[in-house]
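This is the structure I have questions about; it appears just below.
Of the protein chains in this complex, all but one are displayed in their positions.
Let's turn to subunit A:
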Amino acid sequence: MKRLSMVQQLNSKTILLSSVLQIGDSREITTRSNILAVQRQYELFFGNEGEGTFPVFTKPIPKLDVSVPLHIHRLNESPVLSVRSIYLIAASTASVVHIGSTSTINGETRIKHIRQLADSSSTSSIPQATIHITKDG
């Protein structure tokens, strides 16, 4: 038997990018998120980027193998989990915020960061950006 979760107050601002805010019991939660973050020295976006695959998005992630059969005995002396208040700013990138009990949670995130800087000698030939943003607006 699973315990009862009691939260009097929850204040959360943002839930984004394949995240889950679950209030109440659930059986199975699966979250996935693939992120390609490109930072450039100049405001440039070519439109067709990231359609090819990077190994970080395709490589299989090994799963922990539990070889020994496990028998868990739970003795719930108190049937309640009580929390007065939760203040949460953000849940992001395949994360889970769960008030209540569940059976299985499965989450996977793959992130690739690339920073692209112009060669100091080639700064005179900056490609034309479709949108140009300056500090002064």
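We take it that a contact is a pair of C-beta atoms (placed from the backbone, for glycine too) under 8 Å apart; a residue touches a chain by one contact, two chains touch by 3 or more; residues count from 1.
FYI, contacts and distances are computed from a predicted model.
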item	value
Protein name (UniProt record) of the chain left out of view, among "tRNA uridine 5-carboxymethylaminomethyl modification enzyme MnmG", "Spore germination protein PD", "Alpha-ketoacid dehydrogenase subunit beta" or "Lipoprotein"	"Spore germination protein PD"
For subunit A, residues in touch with the removed chain	2-3, 5, 7, 19, 25, 31, 33, 38, 40-42, 44, 46, 48-56, 59, 61, 63-64, 68-78, 80-119, 122, 126-127
